[in-house]
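Here the structure is laid out as structure tokens; the discussion comes afterwards.
Removed: one protein chain of the complex. Kept in place: all other protein chains.
Note that the chains take the letters A, B and C in the order they are written out, and that residue 1 is the start of every chain.
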Amino acid sequence: MKVTRRQFLKISAAGLGSSSIAALGFSAAEAQSDVRAFKLARSTETINTCPYCSVSCGLIMHSMGDKAKNNQMSIFHIEGDPDHPVNRGTLCPKGAGLVDFVHSPDRLKYPEYRAPGSSEWKRISWDEALSRVAWLMKDDRDKNFIARNAAGATVNRWTTTSFLAASASSNETGWLTHKVVRSTGMLGFDNQARV
Amino acid sequence: MKNDPDRLPRYTASERANHWLVALTFFLAALSGLAFFHPVFYPLGQLFGGGVWARILHPFFGVAILFFFSSMYLRFRKLCVMTPADWDWLRHVREMIRGDDRDMPESGKLNGGQKLLFWLLAACMALLVLSGIVIWRAYFSPLFPEGLIRFAAIVHAAAGVFMVGLIFGHIYIAIWTRESIDAMIYGKVRRAWAKQHHPAWFREMTGENK
Amino acid sequence: MALQSLDITRRSATTTRPPSQRRTPEVAKLIDVSKCIGCKACQVACMEWNDTRDAVGTNQGVLDNPPDLTENSWTVMRYAEVETGRGLEWLIRKDGCMHCTDPGCLKACPAPGAIVQYSNGIVDFQEEHCIGCGYCITGCPFNIPRLSKKDSKVYKCTLCSDRVAAGLEPACVKTCPTGAIVFGTKEDMKHHAAGRIADLRERGFAGAGLYDPPGVDGTHVMYVLHHADRPELYNGLRKDPSIGAMVGLWKGAAKPLASLALALAAVGAFFHYVIKGPNEVPKEIEKEFEDEKRS
Partner (left out) sequence: MAPTFGRGAMTNHWVDIKNANVIIVMGGNAAEAHPCGFKWVTEAKVHNHATFIVVDPRFTRSASVADLYAPIRTGTDIAFLGGVINYLLSRDRIQHEYVKAYTNASLIVSEGYRFDDGLFSGYDAPNRTYDRSTWVYEMGPDGFARIDETLQHPRCVLNLMKQHYSRYTPEMVSDICGTPKEQFLRICELLASTSVPNRTATFMYALGWTQHSVGAQMIRTAAMVQLLLGNVGMPGGGVNALRGHSNIQGLTDLGLLSNLLPGYLTLANEKETSYRAYLDKRTPKPLRPNQFNYWSNYPKFHVSLMKSWWGDKATSDNDWCFDWLPKLDVEYDIMRQFELMGQGKMNGYICQGFNPLAAIPDKAKLMKALSKLKYLVVIDPLATETSCFWENHGELNDVKSSAIRTEVIRLPSTCFAEENGSLTNSGRWLQWHYQGAPPPGDAWPDADIMAGIFLRLRELYRKEGGAFPDPILNLTWDYRIPHAPAPEELAREYNGKALADLADPKDPTRVMVKKGQQLDGYGQLKDDGSTACGCWLFSGSWTEKGNMMARRDNSDPSGLGNTPNWAFSWPANRRIMYNRASCDPQGRPWDPNRGLVWWNGAAWTGADVPDFKPDSPPGEGMNPFIMQPEGVGRLFALDKMAEGPLPEHYEPFESPIGANPLHPKVISNPAARVFKDDWESFGTDKDYPYAATTYRLTEHFHFWTKHTRLSSIMQPEQFVEISEELAKEKGIRAGDRVKVWSKRGHIMAVAVVTRRIKPLKVGGKTVHHVGIPLHWGFKGVARGGYLTNTLTPFVGDANSQTPEFKSFIVNIEKA
């Protein structure tokens, strides 16, 4: 074994130092090293699609828990789906931060009501909220429904309430929404295709 | 012993207290500092509650030693002015180490070695304090450029280890020179001791001109 | 060492070698600056994976945000608008730990095991051993580690050692939308880089090249630069970084030598005492004073 001068010096100094210190009664606990524990080891993986832009990157969402009855799943990490042909596991800055979207402090949690002129929200129940919406719609529809136009043609339209559909809701939601909206004769109907 | 008429007063109580406060803080600073100097000394950090505490406390020890050392500096700086005789004394110091003090020039209350030590320690302290501020990450480092921090780190390490060396020497000489510790503990020394080690001072104190 | 899931070749402030028999392939992250669009996906993925969150800051008149590396932002994009012979070029460099083969941080660190280097090349901070002295910052030739105000520990990119240990690529690599960041063995990455450099030269970037600075014995994060001859264009990337003479002096031979000197001094003093004996008041003087007393 070839020992350079520098190594020799190091070794002798170390030897000397540590032996003298050991004599003083110290012994350093061996400093153990490890990488951070791999946090996805037993998470539940769910396939999803990024809700932002129309590239529609594939996602894998990692949830706490294993779907056991007594565990409430909570998503704690989202990364790209490597099998997805378009994004191949990549995500853009928005998509890479989706977990903070899911857990945004601005997520709505309860139906709320703001009375005319009020400056605050009031929490209400789903039944109150939906019944009120249905009543408001019916009231307006019954008052303003146009069955026939000036020329006497059947038009069966309702133009005093409009509906703006979402841009990131699923096709299934969109389909049901369209079905419901058109059944009322509503014409003011738009989505975010334009903006 | 305190009132022993045979004994000559050498250091006042406050001087002694000051010295020992410096000594104490020096030990704290040195032991904690050595922990970062080289891995072999790292376990010294255990004295202070581990590496983190050593890192936290070390600069404060530095502040403390700065405070006490400054006081000591003010007390002794006049006394430590080097004279030609002191330089002459230093030129002969080898002989004394060898155990042959016959030709040693007469020293006053403090000999040339002690005076030189004083000035070297003062210089180390200045360097340590200045460089220490630069590398004190928690408060001051962000104010300085990285190049200066690097330089300061070397200065601090070099000055620190040099100072430790000086104090090593100081302690050994104090041990080797019997009874000199008495001076710092009791403040008084035997006349014989004084005559042997500090003849000029002895004469000054006793008025003898032997 | 039962805890280690990656083999360690070097450990800070440790004078003996850790178990070093096992050889794992050296890995590297290659950042192809010519493909980078500066989207910051890597910044987000890094924070998301590592569970850090920086403060919501302010705009400082530039797109860079967070404006600098912090204990929570282990990588940031640095944008430079440079007018070259080709007109305006927007050079966007992902800054972060380079995982040097000869890491200045590790050399400078006084705390045993606070910084380790795995045999695959990753330089990792073990914050539980960190004492917060900041010496690693002083030792780093790239100005990367950042001291946390909250816990006085130093943080930087781990090259996702937890992911790599589990057989995955780092989070930033996985997320990179344009494939500007790739990961593999260092050898493969060099090969990949060579292909990219050929393409860039074909497109008129005569100075294209690989940034793998020899001053730190190479790095495990490398750049493909369109202007490898002028790395400083990329927001001050250092042309020829090295640990530096000062850190070398500070952390090289000087300290063991000084320690040795101290030890020798102690030993010398001891033998001096043993050989020469104490420096006592000589008998004649003692006698003189005794006589005086008697008289």
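Heads up, the rule we're going with is that a residue touches a chain if its C-beta (ideal position, glycine included) is under 8 Å from a C-beta of that chain, and two chains touch if they have at least 3 such contacts.
Being a predicted model, the structure only gives us computed values, none of them experimental.
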Shown chains contacted by the missing chain are A, C
Touch assignment to the omitted chain, from C:P19, C:G179 or C:G236, lands on C:G179
Residues of chain C in contact with the chain not shown: 34-41, 43-44, 47-48, 53-63, 65-66, 73, 81, 83, 87-92, 177-180, 196, 199, 202-203
Residues from chain A at the interface with the omitted partner, ascending: 44, 46-59, 61, 63, 72-75, 78, 80, 83-88, 90-119, 121, 126, 129-138, 140-142, 144-145, 147, 149, 151, 153-195
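The rule is simple: only the chains that are shown with their structure count from here on.
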Which chain lies at the heart of the structure, taking centres as C-alpha averages? C
Whole-Å separation of chain centres (CA-atom averages), chain B against chain C: 38
For chain C, give me the residues that contact two or more of the other chains. 14-15, 111-112, 129, 256, 259
Got the chain B residues that touch at least 2 other chains? 38-42
Mind pulling up the chain A residues that touch chain C in the complex? 6, 9-14, 16-17, 20, 28, 31-41, 77-80, 82, 87, 89-97, 99-100
Quick one: in the complex, what on chain C touches chain B? 13-15, 108, 110-112, 129, 131-135, 137-138, 143, 147, 152, 244, 246-247, 249-250, 254-256, 258-259, 261-262, 265-266, 269, 272-273, 276-282, 285-286, 288-289, 293
If we count contacts the way the header does, which residues on chain C are in touch with chain A in the complex? 1, 3-6, 8, 11, 14-16, 39-41, 43-45, 47-49, 111-114, 116, 124, 126, 129, 158, 161-166, 171, 174-177, 179, 252-253, 256-257, 259-260, 263
